[in-house]
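In this view, the complex is presented without one of its protein chains, the others remaining in place.
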Amino acid sequence: MEYKAAALVACSTLALALPAVAADPIKIGVIAEAQAVAGSSIGPAAQLAAEEINAKGGVDGRQVEIVVYDNHSSSAESVRAFQRAVSEDKVNAVIASYISEVVLALEPWAGRLKTLMITPGAASDVITQNIAKDYDHLKYTFHGYLTSSALAGLVCDAAKDLLVTPLKMKSAVIVSEDAAWTTPLDAGYEACLPKVGLKVLDHVRFSPDTTDFTPIFNKIEGQKPDVMITGISHVGTQPTVQWKSQQVPIPMFGISSQATNSTFWNDTNGATEGVLFNAVSGPGVAVTPKTLPFVEAYKKKYGNVPAYSGYTAYDEVYMIADAVRRAKSTDSDKLVDAMEKTDYIGTIGHVAFLPKGDPHVHGLRTGKGYITGLMLQWQDGKQLNLWPKELANGTLKFPAFVKVATTR
Amino acid sequence: MLFWQILIDGFAISALYALGATGFTLIFGVSGVLNLSHGAIMVAAAVAAWAAAGLLHVNAYVASLIGIAVGIVLAFATYFIAVRPIQQSKRIAESEREIFILTATLLWGIIIQELVAYLYTNNAKTVLPIVEGVVTVFGVRTPSNEFFTAAVCWVVIGLLWLLVNKTRRGKAVLAASMNPRGVTLLGIELSGIYLTVWAVYGLLAGIAGILLGMFLGVSSYSVGPLTASAFSIVVLGGLGSVSGSLIAAYVVGYLETMTAYMISPAYRSVPALLLLIVVMYVRPQGLFGRR
Partner (left out) sequence: MRAMFASRLVWIGIAMLAAGALLPLFASGYVLGLLTVAFYTAVFAMSWDLLFGFAGEVNFGPTFLIGLGAYTAGILDARLSPHISIWLCVAAGAAAAVIGGLLLALPALRLRGPYFGLTTLVAVLLLQSFIVVFAGLTGGEIGLSVPDVMSIDANTNYWIAFGFMAVSGAILFGLSRSAVGLILQASGQDSVQAGALGFNVVKHKLAAFVVSAFFSGLAGALMVFYMGTASVGTFVDIAVGVQVIIAAILGGRRTVVGAAIGAIFLISMGELLRPLGELATLIVSFIALLVILFFPDGLLGILRGGARS
């Protein structure tokens, strides 16, 4: 009899205590560049994911709360924001930035303050290389976007299917901004382009502060390549507009982060017609069953389409929530273990992280069945997808001033 | 081939520098103000033109005019907000006015820059070009826009010369730059002079901004480098000397272009900086400086 009474009392006190614990929200800090087009989607997309999760009851009854910090594209402000997020606002995890410099500055702090951090957009290989070198301290960081070397490989694959095989292109010049993320990108290009049949004639690196691209285009044109393989992110509008106004007869193909923005057509007054660029998402392209519903929900709530980092930020909130659910805790070490076991169909593909021991530990798995990215081209104000063939909704078309190999 | 490319590209970019620097030096020469919001005014004019084209769907000419108008309005705003109050303030010692005006124009420039970034993000914008297409000159395929830019710059500079040397108002401005007190003795209102100068400055900065926007594109990031560039050219040529600024603009423009073509685009701005240092130690008043 006493046992039952005691058990009843125990259970009821436990029941009274539980809601207090369950009511504790799961806080995710989001540090992003609100003024930059690529960064402005991160916060809103995370917010959208949180609302969806909360509408379905949260994570085991716990609500997901997003706390946003605008870092003005500065590492110093990001470090301050990170410290504030962990010490003052007591976040359980951080989603941070699309700029490699910022993520690299935060990586040691995620280790010092033992807080899970994942990036929705930076590309530098060094992020994951650092984790491989010092796993125990830096394991808290996850690279939720494609590394530069992975991007290079995807661009080469697309180049083979779109340029080499059908158009018989034979030579290329690599053009990239002199920045941390392009060093491994260009190394990747130099290795894989010859393998798909494009000889690398030259490799031009220009200062990210460049405003006048005339000398660069003239120099490249002098070498008569069939295509310019690009690696640009900090610049975009200016080289694209000048490419058109100078009527450089060589197409641009590769990575051009700004070209992924839906506003790019207006920013360049249409000069981006014909530019081919890698992206993890494209309008109307259902990479996975989750892609288009996300875009619709985002458009409905915010009135415009998300930038690429919005897709990954959205997925990352879900992945963190899922990790919390599987770990049954918000303890950072347990979260890290749970994140490593992530096996999630997101908006950009099937997400899984490379395991301990891999030189790119905590980076994304790429390739068939995982993340492959797309190759899009601007045509008449629209971004059309040309690759992979299964997801294509358009065909290759160059502006009149571009001379393609077969017509020379 | 390379020679003609350098010659043509260098000419266009130098003309653009010249126009920007001329406005900057004019304001210093007459008003005694080193306007550190110079770059911000140019960028704001260009962005206004881009925004007008996008929002109001006007053609390139109207958009450019709107941009230039914004330049003039901002120039006046600079004068009435950041310059005049300090020039007339009784609480600031004479010797300190310069640093206060410098700081005030600097802050004003930051305000404009942040406003642009807030409203339109810091992505680069380009102004709808009035002239499109390419022409081939001496085997060099050049956008017609480049010739248009150079032509407009020189026409405006020429008109400015006419204004200052041939019109009554202009001669008064010239006189005021040499001896403000003397001018008042002649019965000419200094305040009217200043208004004229700032209006002309706004026009010059606005046109320079628009042309820059058409030729290369601008963003809120361009503000600092543009002001620094104008400042350097003007000091190189000699503060207060318009002809000095013109020549210095061409020296800097060609140095940069040659470096970009013959050495590397990454080191474009270095030789001009080194030249500036040499000049400042060897001949600190600049090539043609008066003060």
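We call the chains A and B, going by the order they appear; numbering starts again at 1 in every chain.
In this text, contacts are C-beta pairs under 8 Å (C-beta built on N, C-alpha and C of every residue); 3 or more make two chains touch, one makes a residue touch a chain.
Predicted model only: the values in this text are computed from it and were never measured.
Chemist: Just to verify: which one of B:Leu7, B:Val73 or B:Leu106 makes contact with the chain not shown?
Modeler: Of all options in B:Leu7, B:Val73 or B:Leu106, contact with the hidden chain holds for B:Leu106.
Chemist: Check each of A:Pro25, A:Pro208, A:Pro249 or A:Gly270 against the chain that is not shown and name the one that touches it.
Modeler: For the chain that is not drawn, the touching residue is A:Pro208.
Chemist: Give me the chain B residues in contact with the hidden chain, please.
Modeler: 34, 81-82, 85-86, 89, 91-92, 95-96, 98-100, 102-104, 106-108, 110-111, 114-115, 117-118, 224, 228, 231-232, 235, 239, 266-267, 269-270, 273, 276-277, 280-281, 284-285
Chemist: Considering the whole complex, not just the chains shown, which residues of chain A touch the missing one?
Modeler: Touch set of chain A with respect to the missing chain: 34-35, 69-70, 72, 74-76, 79-80, 83-84, 87-89, 100-101, 104-105, 107-109, 112-113, 124, 178-180, 207-208.
By definition in this document, only the chains that are shown with their structure count from here on.
Chemist: Roughly how far is chain A from chain B, centre to centre by C-alpha average, rounded to an integer in Å?
Modeler: From the centre of chain A to the centre of chain B is 39 Å.
Chemist: For chain A, which residues count as touching chain B in their complex?
Modeler: Contacts found on chain A: 35-37, 40, 73, 178, 204-207, 209-212, 214-216, 218-219, 222, 235-238, 241-242, 245-247, 258, 261, 263, 266-269, 271.
Chemist: Report the residues of chain B in contact with chain A in the complex, numbered from low to high.
Modeler: Going by the criterion above, the answer is residues 1, 5, 9, 13, 53-54, 117-118, 121-126, 128-129, 132-134, 141-143, 145, 216-217, 219, 222, 225, 257, 260-261, 265-269.
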